[in-house]
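With one protein chain removed, the remaining protein chains of the complex are shown where they sit.
First chain written, first letter: the chains are A and B, and each begins at residue 1.
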Amino acid sequence: MAILGRACLIIALGLAVYGAAASIYGARARKPAWVESGRRAVYAMSGVVTIAFAILIAAFIRSDFSFGVVVDHSSTTTPLFYRATAAWSSQEGSLLLWVFLLSAWSSLILFVLARKGKLREIAPYATAVLCGLGGFFLFCSIFLANPFTTLANPPLEGAGLNPLLRYPSMMIHPPALYSGYTLFTVPFAFAIGALITGRLDASWITSTRRFALAAWFFLGLGILLGARWSYSELGWGGYWAWDPVENASLMPWLVGTAFLHSAMIQEKRGMLKVWNVSLVLAAGVLAVLGTFLVRSGILDSIHAFGASTLGVPFILLIATMAAASIGLVIWRRPSLRSEHRLDSLFSRESIFLLNNLVLVGLCFVVFWGTFFPLISEAVTGDKASVGPPWFDRYTVPLALILVLLSGIGPVIAWRRATVSKLARYLAIPLAVGVAVPLVLLGLGVSYHLEALLMFGIGAFALTVVAQEFVRGAGARRAMTGDPPPAALLALVRRNRRRYGGYVVHAGMAVLFIGVAASSTFHHQRDVRLSPGQTTKVGGYDVRYQKATFNVADDHRNTGALISLGAVLDVSKGGKHVATLNPSRGYYPDLSQGPVSRFYQGESTSEVGLQAGLRRDLWTAVEPDTSRIDRLAAEADRKFPDASPRLSLFIAGTLAAGYARNPPPATFRVIDSPLVTWIWLGGLIVVAGALIALWPVGLRARRTAPVGYGARVARELGRA
Amino acid sequence: MDFLLVLVVLAVVAVVVAWPLYRVARPTPGAGERSEVEALEAARDAKLREIRDSELDYRTGKLSEEDWRTIDAQLRAEAADILRQLDRVKGPEE
Partner (left out) sequence: MDPSRKRKIRLVVALAAAVVLASALVYTSFSASSEAKSPSQLVAGAQPGQSYELTGKVAHGSVRREGGALLFRVQDRADTTSVPVRYVGAVPDPFREGREVIVDVRKQGPMFVGEKDSLVTKCPSKFKAAHST
């Protein structure tokens, strides 16, 4: 099957080259048949890559150890779900995933556009660009990181999946992220096509905005999933570390958010054409840059996947994309002139402009901090890096301004707002925004300026959104007399983009409030406890009740054979609040002695977590295994040829001994407020994005030669 | 066995890709004129959306009636303009 897989990749590469050539030829020679052939090449490429991908996944599921990648990343003891998804934990598999997603999305979008007959002039060039990108990744896959390399003598067992990845959301995180990255290349491709053909008009911006919204949605989902994984699975208790790879995914998302707003200005007023096309091109370049950062190991990060064989080709690709973008924009500057000018500072347009400046500013901060090691090396010769405090110093104020703008934007009208109305409209939200921090201070919350500001501004933004829904439903009722629920539904259905956007704003406000509260007001203690001892964390009494152990009872489906844990009893003022069960799972290292192998391999934290709407209690344990290690080493000496069952039995006995008489263990206990608001806010953002993305039903349009005024009125009625 | 499958894949791919080149060509409007119409239709839809947005702004109390009437008239004039252009480009077919 590996031969078929390899052949499919080569066929796909050939199709990519053909697709690009046929599309360009068909466009230039005005031969629609060739354009269609080029488009079909994309469909065929997608089909062929899907076959290759299916072969790879099947090999993993079957534990076919003639495949080198399967040996390196899976084993017969890996559960089915993780076997299937282990395919993309490897360099080779993830490249294939990228191509699979790129060709799938490209096929879908080209198919839909062709059927509707839209963007006919631009589509061939966009097809060529997408084929070019797909071809690049296929080239890397075939010649630099081939997933179908076979071993002459397949081993009996594989190395197994990295235990850190045995978490459901960790398996969905790469496809979601990669969907976001590959989707951002679609508007990139269409922007290049639009520049080449000179067709940066209303239909281009409308379609591009929809692609960008889908990309933004998936990328945001991927980022959120990564943060959640970090919090619930890793032993440090945080969700964001300004790690280069995290930043790599954030940058295109920020630029995408900016574009989603400024695109509306171009739709309405024909302004900001250069800005918009630059944003789209930048998002595409940043998406590929993000992929490169994860895969090349050029920056020190927890995600460094080593193997920088991909480094040079990627740099060439990114440089080409950037150079082509800049060149095309400069060439087409004359046709990118604005049709109108900004009417008034008191307008939604100017708020959107400010929003864009803040978002691009944020992106620049993140970019600078992420690449600083390379910049400083170029300037001073030393690789220096900046840490989270530096990032926080700039991103926090910018985030505050952003949430503030998200509260003002909905309230101000397009073109020219009536200032008196604006003031009246903002009165209640402003009052709430000022009152909330004061009330919190009054209730005893300690003074932290930035957090209190975020609470106030977040409350302001949420009140604005609530007000919008209330007034909107009221306006609809005044016009149609519907009862409130029907009015609300109809309001949202007929104004999806606006109200979907409002829901997204609300979600972001909730999310930022959660971030502010949990990062400012959390209480954390790292402490060594013996059973019976208690420690105080943020008003809670945490008592280490007893130690636990588990042998070969893998109810959490983590694949760990032995786990050592603890039972912690949390109470407040004498009243029981929660029981937490943190543990540590130990994965065997087969290169070690028969008994000690069970404790010398990887170990992962199983976090003990009680999540709540008001606060989370989070704990992780690091048992002291020094005694076990000593005894295991002795057992190795005494029973050098122990059978697997005997070794496991001995190792299990050691675990039981640990639980009976445990040495002090190290605990990290965190009490952090409103962490759940982050995930809730994220869900609300997802809901809002779906509302905005939901396709509007098509309506037949027929015109009759009547006066234009009446026609406008009739068209309005149909809209 | 694998080689046979490869040949099958190659054959299917070749047929899919070459199909339009051998089919009798259907008369389709040139891509250029179609883009004009498409751009104008998109502009028209955007303008209609603007008019409705503006009315919603007025009804939810962000614009005074006077301001709204001014903007509404302006937008409707722009919409009529786009419809006029559309008619011109579409020609007397309809």
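Criterion: a residue touches a chain if its C-beta (ideal position, glycine included) is under 8 Å from a C-beta of that chain, and two chains touch if they have at least 3 such contacts.
Here the structure is a predicted model, which means the values were calculated and not measured.
Student: Which displayed chains does the hidden chain touch?
Tutor: When the full complex is considered, the omitted chain touches A.
Student: For the chain left off this view, which of A:79, A:155, A:327 or A:387 is in contact with it?
Tutor: From the options A:79, A:155, A:327 or A:387, the contact with the absent chain belongs to A:387.
Student: Kindly state which of the options A:176, A:225 or A:365 is in contact with the chain not pictured.
Tutor: Counting the whole complex, the residue in contact with the absent chain is A:365.
Student: Looking at A:23, A:37 or A:91, which makes contact with the chain not pictured?
Tutor: A:91
Student: Just checking the interface: what residues of subunit A touch the absent partner chain?
Tutor: 72-73, 90-91, 142-146, 149, 159, 162-164, 234-237, 300-307, 309, 341-342, 357, 361, 364-365, 368-369, 372-373, 376, 380, 382-387, 389-390, 393-394, 526, 528, 602-605, 622, 624, 626, 666, 668
In this text, only the chains that are shown with their structure count from here on.
Student: If you look only at subunit B, which of its residues touch subunit A in the complex?
Tutor: Result: residues 2-3, 5-6, 9-10, 12-13, 16-21, 23, 25, 28, 30-32, 34-35, 38-46, 48-54, 56-57, 59-64, 67, 71, 76, 79-80, 83-84, 87, 94 of subunit B touch subunit A.
Student: Once bound in the complex, which stretches of subunit A touch subunit B?
Tutor: Those in contact with subunit B are residues 1, 3-4, 7-8, 11, 15, 18, 27, 30, 32-34, 36-37, 40-41, 43-44, 47-48, 51, 117-121, 199, 201-206, 267-268, 411-418, 420-422, 424-425, 468, 471-472, 474-475, 478-479, 494-495, 498, 703, 708-709, 711-712, 715-716, 719.
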